[in-house]
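See structure below.
The complex appears here without one of its protein chains, the remainder shown in place.
For clarity, chains are labelled A, B and C in written order, and residue numbers in each chain start from 1.
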Amino acid sequence: MNARPRLHELGVASGAFRRGSLNAITDVAGVRIGHSTVQTDTLSTGVTAIVADQLNADRRWLPAGLAVGNGYGKLIGATQLQELGAIETPVLLTSTLSAFRAADALVAWVLEQPGHEATRSLNPVVGETNDSYLSDIRSRPVGESHVREALAAAASGPVAEGGVGAGTGTVALGYKGGIGTASRVFSVGASDYTVGAIVQSNYSGTLRIAGVPMPAADLLAAEPAVGDGNSCMIVLATDAPLDARQLSRVANRAIFAMHGTGSDFAQGSGDYAIAFSVAEGSPPDDSLLSPAFEATMDAVEEALVNSLLQATTRTGFRGNTARQVPIDAVRERLRRAEWMRESERMRD
Amino acid sequence: MNARPRLHELGVASGAFRRGSLNAITDVAGVRIGHSTVQTDTLSTGVTAIVADQLNADRRWLPAGLAVGNGYGKLIGATQLQELGAIETPVLLTSTLSAFRAADALVAWVLEQPGHEATRSLNPVVGETNDSYLSDIRSRPVGESHVREALAAAASGPVAEGGVGAGTGTVALGYKGGIGTASRVFSVGASDYTVGAIVQSNYSGTLRIAGVPMPAADLLAAEPAVGDGNSCMIVLATDAPLDARQLSRVANRAIFAMHGTGSDFAQGSGDYAIAFSVAEGSPPDDSLLSPAFEATMDAVEEALVNSLLQATTRTGFRGNTARQVPIDAVRERLRRAEWMRESERMRD
Amino acid sequence: MNARPRLHELGVASGAFRRGSLNAITDVAGVRIGHSTVQTDTLSTGVTAIVADQLNADRRWLPAGLAVGNGYGKLIGATQLQELGAIETPVLLTSTLSAFRAADALVAWVLEQPGHEATRSLNPVVGETNDSYLSDIRSRPVGESHVREALAAAASGPVAEGGVGAGTGTVALGYKGGIGTASRVFSVGASDYTVGAIVQSNYSGTLRIAGVPMPAADLLAAEPAVGDGNSCMIVLATDAPLDARQLSRVANRAIFAMHGTGSDFAQGSGDYAIAFSVAEGSPPDDSLLSPAFEATMDAVEEALVNSLLQATTRTGFRGNTARQVPIDAVRERLRRAEWMRESERMRD
Partner (left out) sequence: MNARPRLHELGVASGAFRRGSLNAITDVAGVRIGHSTVQTDTLSTGVTAIVADQLNADRRWLPAGLAVGNGYGKLIGATQLQELGAIETPVLLTSTLSAFRAADALVAWVLEQPGHEATRSLNPVVGETNDSYLSDIRSRPVGESHVREALAAAASGPVAEGGVGAGTGTVALGYKGGIGTASRVFSVGASDYTVGAIVQSNYSGTLRIAGVPMPAADLLAAEPAVGDGNSCMIVLATDAPLDARQLSRVANRAIFAMHGTGSDFAQGSGDYAIAFSVAEGSPPDDSLLSPAFEATMDAVEEALVNSLLQATTRTGFRGNTARQVPIDAVRERLRRAEWMRESERMRD
């Protein structure tokens, strides 16, 4: 869906686990992704919706866990998610100051769904990052129509990445950031499961890909973009029958994986990971979970890199420009470091 | 402001600490309270705003702590409050499904305040309880105008209690609940400070006042009201120079104090306490904090009782009726138990 | 086992749920309690062991949750209990400064058990309260022999309460405190389950029984005892198939219930509740948990009162004396307040 390569097309293995067929969160059956993208002279923003078909009139919640890497963010729905270990709505990602109206619109939408005729309490889950470098964030431009558009557009299959939906205006590691996704297949005992990640990248630091530094200050001919209120939202889906506590353990690893891409975990960054399971059934013993954790870290790291690789240069509010990662320079650096990654690839 | 008595007018001491002069959260200098009340045939709802004058263009945050007694609630702003140990906006209370648009309106209002010309990130704090027994909650009736009205109305001085603002449609312990407030003066070392509580009561259980049971099933001639999604929001203000961690310790005690009024801490109740300090200066040693904790518990218990004593019978949505606590019966029961409270009063 | 009455023998209903047949934590099948009591001129201390037969060579952990009401205490094993949502050893209660050698002895004992031949990691769970008012705590008098004695003595059936085991030297609410227990039967959906509580009471405040104040300053002819480092350890067992997250919710309610007995939740009190389940099977929906919560609060409140009612006057270290609750005065006060508790009893 984009002439620019995803990480695996650059020949980077990124860990010991097999990718899912789409290498996307939609590899988890039932998970759909939809975007609403807002692009004008002053606006670069939007909404991304993560929808699980398993959440329906018959099944009113899915087990979920949360990791707060750095709570400088306005995540809506956190405390009830933690108390009940569950999500009961799709998860939305959007722009910081629009998160509240997005949550309001999400409530409106859910109340209209079959089975919700008598619903009088609902915990919408909405994450956000700050896209004010490229977008007039104070105008709170995201409204009900964008939420409905993203939810209506939610589809299985390949996922649009880069500067789309909630990633339209984000900036990461000096480059244009955005939405990225990836997936991994892992085993719990004798069973195979999939974990998929979708990210909204918007944080500071120095990009690394597979350990190789790709500093914007070096690779770009221009000044790196400097986002305001850097953050990273990560949503994980799995078909492994993990319970809420175990999903929190998974979510913690998603935060750790940000380090692999060069995040500096700045104090003003809202770094959160939400993990949910679409499965039913008894949770496995925790002693079997290490592969789930490692696969999650690999998927998140790749999703973050994909969010940058897939994004393209954008000039937005006040003429600020966030430049795309120069693919040729990345290829060249990866090529020079190829020897470095050989032993890893062999584990693949 | 109400012909019905507050707890202290019934001669109940409620602990060893002196009340503030108004016996209200507004005894903490700089704290103002405003209500917006919505009352129609189908609506019984509103907004209550807790405003601290110390939060202004020069001082952008106040230290704050949070206690999550039971996270079945949609508190907005929780994770950033905890990470930074601070609030940076007034605190609003409102109706569950309207909390998101109230937060959106609060953002709009703050962005207009002096000093916020360049603000591009903001963490509004909005608590809620479910008023669907008396109000058509699904219509999400609270909007920007109500938020602005409550903020504009915020005043020092006596605080309207009972069925006003965010308490217009709430139901507690089988009776009509609402907004209540109280305060206590306590010492930290050689210095005197004030703690004030304001509550939005909306929870199940069996009312106790000063240990004396006042079950709705006994005291009412009619069926007790049965709220949906019972909850309790508690906001505490103090002029003691406590830091965020210490304020979290204070907030925990507010939750514990709910037990004194007969809360059953039902699984579907969103019970939260937020404590903030308007003071500047070095925090005291924790070894000095027990009086602050005890005074907080007394103030919260009294505020909760006041929220019921001050509320009057209301018939709302679908003809549901929540009846007021019968004051005469309360007086009679307290009178019969007077001997019981004597030893306590002597500590006053 | 004691001429002094337990709470139910005073005719106090304490809530709407039926008591278990022993009204003890041992009503949960498989749970055994053992004490080791140390009483000399300078020592008033000991160990209480809570053992679950379900924890054995075949089943290496039981789901468990933790509530930290006030973390001023040296609870051993907290973080792993929370991470894995499990206990893997019996739970011990003992004296503050002896907790570490008790934990060491517990490790030694578990390593000898069948199935632990190759165990190289183990998370002993040991709670403590401070018995220094009556005991020479600095001598750290509890050792391996006491731990082994308590574990060996662990039995089903009635539980010795008051000044035994870990309760030998504790002081609560101005009186001699100690060990107490109680249980309740509750429903989750169509199934009946039992929750049992055992407590080590050692905290400050003003005693209330069924809402009726029983201040030590009034009921005792002498000065109330003033403990040092007041605390309360609560352990809950249930045969309901709750998972770790749900057990944490249960444990929270145990802390709340301390309020009913008059705890002032002083800053220097280590107030913790650990809840574990001996059941296997799928956890129920959280929407069904309110009865479990309320039954837990009732059981804990009664266990705390029992710990005082069953304790007898003891003079210990430095001639300090902690006096027993005068039963006649309690009876008299309860009798005068009988009218007050009638409506409650009718719910029984």
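Assume contacts are C-beta pairs under 8 Å (C-beta built on N, C-alpha and C of every residue); 3 or more make two chains touch, one makes a residue touch a chain.
All values reported here derive from a predicted model rather than from experimental measurement.
Enquirer: Tell me which residue among A:Arg19, A:Arg101 or A:Arg249 touches the hidden chain in the full complex.
Expert: A:Arg249
Enquirer: From the list C:Ile137, C:Val188 or C:Leu207, pick the residue that touches the absent chain.
Expert: In the complete complex, the chain left out is touched by residue C:Ile137.
Enquirer: Residues of chain C in contact with the chain that isn't shown?
Expert: Missing-chain contacts on chain C: residues 68, 70-80, 82-84, 96-97, 100-101, 103-104, 107-108, 111, 119-124, 130, 132, 137-138, 140, 228-229, 268, 270, 272.
Enquirer: Please identify, in ascending order, the residues of chain B that touch the omitted chain?
Expert: Residues of chain B in contact with the hidden chain: 83-85, 243-245, 249, 282, 286.
Enquirer: Which chain A residues would touch the chain omitted from the figure, given the whole complex?
Expert: 69-70, 206, 208, 211-213, 215, 217-218, 249, 252-253, 255-260, 263-268, 286-287, 289-290, 293-294, 297, 333, 336-337, 339-341, 343-344
FYI, only the chains that are shown with their structure count from here on.
Enquirer: If I superpose chain A onto chain B using their CA atoms, what angle of rotation comes out, to the nearest 5 degrees?
Expert: Fitting chain A to chain B on C-alpha positions yields an angle of 180 degrees.
Enquirer: Copies chain B, chain C: same or different interface, half of numbers shared as the threshold?
Expert: Both copies, chain B as well as chain C, present the same residues to each other, with over half of the numbers appearing on both sides.
Enquirer: When the centre of a chain is set as the mean of its C-alpha atoms, what distance in Å lies between chain A and chain C?
Expert: 45
Enquirer: Measuring centre to centre with CA averages, how many angstrom lie between chain A and chain B?
Expert: 37
Enquirer: Which whole number of Å gives the spacing of the CA centres of chain B and chain C?
Expert: Each chain's C-alpha centroid was found; their separation is 32 Å.
Enquirer: Show the residues in chain C shared as contacts by 2 or more other chains, in ascending order.
Expert: In chain C, 249, 286 touch at least two other chains.
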